[in-house]
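Only a single protein chain was left out; the remaining protein chains are all shown in position.
Every chain is named by a letter (A and B) in the order it is written, and numbering of its residues begins at 1.
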Amino acid sequence: MLKKLIVGVLGAALVTGASYETAKAEDTLYVPSLSYRTGPFAGAGVQIANGFADYFAMLNARDGGIGGAKIIMEECETAYNAQKGVECYEATKGKGALVYNPYSTGITLQLIPKAPVDEIPILSMGYGLSAAAKGETFPWTFTYPASYWSQMSSILKYIDANGGVKGKKIGFIYLDVGYGKEPIPLLEALGPKMGFEVAYFPVGVKEMQAQSAQWLNVRKERPDWMVMWGFGAMNASAIKEAAKIRYPMDKFIGNWWAAADVDLRPVGESGKGYIGANFSGIGTDFPAVQDMIKHVVDAGNSKADPADVGGVLYNRGMFNAVIVAEAIAAAQNATGKKSITGADMRVGLETFDLSAARLGELGLAGFTAPIKGDCADHEGAGSVFMQQWNGSSWDQISDPIAPMTDEVGPLLTDAAAQYVSDKPEWKTQSCN
Amino acid sequence: MFYREAGQYNTTYEQDLQAFPIKQDKIGIAIWLVLAYLFVPFFGIPGLEYGFAMNAIMIPVLIFTITTIGLNILVGFTGQISLGTGAFMGVGAYACYKLTSYFPDTNIIILILASGFVSAIVGALFGLPSLRIKGFYLVVATLAAQFFLEWCFIRVGWLYNYNPSGAIEVPQREVLGWIVTGASAEPMTRYLVVLSILVFLAIIAGNLTRGRIGRSWMMIRDMDIAAELIGVRPLTAKLSAFAVSSYFIGVSGALMVFMWLGAAEVESFDVNHSFLYLFMVILGGLGSITGSFMGAAFIWTFPIILKELGKSWFGINATVMENVSLVAIGVMIVVILIAEPHGMARLWQIVKQKLRIWPFPH
Partner (left out) sequence: MTDFLYSIFVGPFADMIALPDFLMQVLWEGFVAGVLYALIALGFVLIFKASGVFNFAQGIMVVFSGLTLVGLYELGVPAFMALIITLGVMYVLAFSVERFVLRKLVNQPDIILFMATIGLTNILIGLGQWIFGGETKTMITEQLWLPTGSSVWEPNGGLVIFQHIDIAATVIAVLMIVGLGFFFSYTKVGRALRAVADDHQASLSVGISLNQIWVIVWFAAGIVALVTGIMWGARSDVSFSLQIIALKALPVLVLGGFTSIPGAIVGGLIIGIGEKIFEIYWGPLFGSGVEGWFAYVIALIFLLFRPQGLFGDKIIERV
């Protein structure tokens, strides 16, 4: 028995080893996907991972990859756990990973210092460290299309346009981890300037689904607007509690991680009027999404439930893949090689141009505001738009709202300086 | 045949009291040390990519071994159960972070070892209820520590230097010209530092547990009233167990963040991790230092191996394998508790026993 066990374990180790030996063949592009289909945030993770995977599968099926090189997309399960994140990073980086999309602020924070050392860029699309938008300080980290701070400033602009923000009280309900606390410095800085007051309502990860105390406090504080930085099971619970205390839904704005179909479906009719920020188009009307349905979903090569295709998070995962694909194409153009490295990819991420015309070519006209890669500006001046829940699906209710770059910019610079202040060896770049 | 100690005579008490009185054990330990110091740092694990072998397997396993030894001192040797391990690791990590921001020029290894003392004090404090209660009641006390400390890690901005991200980020530190922490530190350097600290602490743990203090812990575990009657003071015995255990756990927490993760927020210290460390203790063997090595290595590598097996042999995706490994570890815990409460350490002893009379069993 024991002998068998030992042989089994040794065999397993060998096989494990062998599979890591598979060197990358000629002309392939290896893109790891750190996904989470298990764990506390699986509901969102599944959608994102599917959209991300299906777009690459579509490119492979329709165009034979990018620039003639096949894309190899490999998923590694992190369960939204920082320790498993390290394991996944180590397991995939040796295979020629081009870019990491960790989909977790915790894992992003771990990878930021590693990126310059291993020369693999990080694209934390709409999460991670806001300060990473400063490309001169963070050459290897990208936050296209907007950082949390830019997003918050757009939300404030929306509030300002709908009844003014001066003299108002804004309630900020957030998941009490690094992710949720991220916009607080911006609120603190802009509050006195724009003349609004902020009330904070932290929700612990353990209390995600028991928020009655927070909403009792909301009732006590009576904020004019509520803004939510939530994720996973927290969102639906918050909206339910808001409905319970009869908070007006059209004064309740979720950020782009708190405004997905999976969040609102459990709430249904009682969440009608709830507003969410978003930067990626919704629905299946875009020709690119149609291509994905044709080549991947209908062909049975997708893990996605056909009903979820075109949903907010599915499309966001796809949008992430679009940026990666565009950056790969830009890098291929710049180097003239089909198969590129992480360092080339970094250049690609700084030079790609997703203009309105290019979006049209991709079959994504009107999907999002145009984004342009830039050396100094790693958030690409993207904009968010507002969408509203009508009881069963989302309707876009605003044009893209540009962030208050002049307000956010100096804060980002300060934060970036603070990040490197205790890291004397930090490598920056100069962008002129 | 391989493990026969016939012909080895101890002629002095010193010889009789050695940590490894049998020659084969000495050779075995020497081989392990040679492998760990001379082979692994240069070649990693054969068949695995070097960076993966180091960063995803060797370094975490060694760090968790320290955690497991620490928790084993409390659970296995003293019989006090704790579910606050994750938080006590956090205490060590945050303490080390604060220390190195106050004393940036002090040797980081000394600071890591010093941060364990902070965790020891906190551990002893939350161990106070153990003087009046035991068993499940203590579970509640340690859960109180877990949740209260988690809250502190989030709410006390001073602990993470008021970072806007709310996380602790490891600065780069050098020891004798070698970069030891931060992203630029070579895996080999970090591995050797962790290994040396582990060897140092394991020797201390081994000697503590077979010495007077360790015996008093075991007496408390086996029968507290009898222990008290023959002169063991429960106060000192229990609190020292909590303190020593928390020291080990705190050091491992500091190592985890500084030598492995590079940045951490409260999620890395949550209650689910406390369960994981308890599983390492149970599977490895309650009350065994050797078992702690086995338990940590097994629990950490098992899901990784399973994931690879599932992918390469059966084409099962990682999601399913993640759940399979959860179920499998759960089943193994139950089976081990039923069949062999002393865990893998006991299995190893049985193997040794078999080797002793092989190839001519009775």
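Observations, loosely collected:
Note that in this section a residue touches a chain if its C-beta (ideal position, glycine included) is under 8 Å from a C-beta of that chain, and two chains touch if they have at least 3 such contacts.
All figures in this text were calculated on a predicted structure; none of them were measured in a lab.
For the options A:A236, A:I328 or A:I401, the residue in contact with the chain missing from this view is A:A236. Among B:Y137, B:Y162, B:F200 or B:W313, the one in contact with the hidden chain is B:Y137.
On the side of subunit A, touch with the chain left out of the figure occurs at residues 37-40, 42-43, 46, 176, 200-213, 216-217, 219-220, 232-233, 236-237, 240-241, 244-246, 262, 265-266. Take subunit B: the residues that touch the chain left off the picture are 79, 81, 128-137, 139-141, 143-144, 147-148, 150-151, 154-155, 224, 234, 271, 275, 278-279, 282, 320, 322-334, 337-338, 341.
In this section, only the chains that are shown with their structure count from here on.
For the pair subunit A and subunit B, the distance between C-alpha centroids works out to 35 Å.
Put simply, subunit B touches subunit A in their complex at residues 45-49, 51-52, 55-56, 60, 101, 104, 147, 151, 154, 163-167, 169-172, 182-184, 260-268, 270, 273, 304-305, 307-309, 311-313, 317-319, 321-323, 347, 351. Across the complex, subunit B is touched by residues 2, 9, 12-21, 37-38, 75-77, 79, 81-83, 86-87, 90-91, 93-94, 105-106, 109-110, 112-114, 116-117, 129-131, 176-178, 181-182, 184-185, 202, 204-206, 415, 418-419, 422-425 of subunit A.
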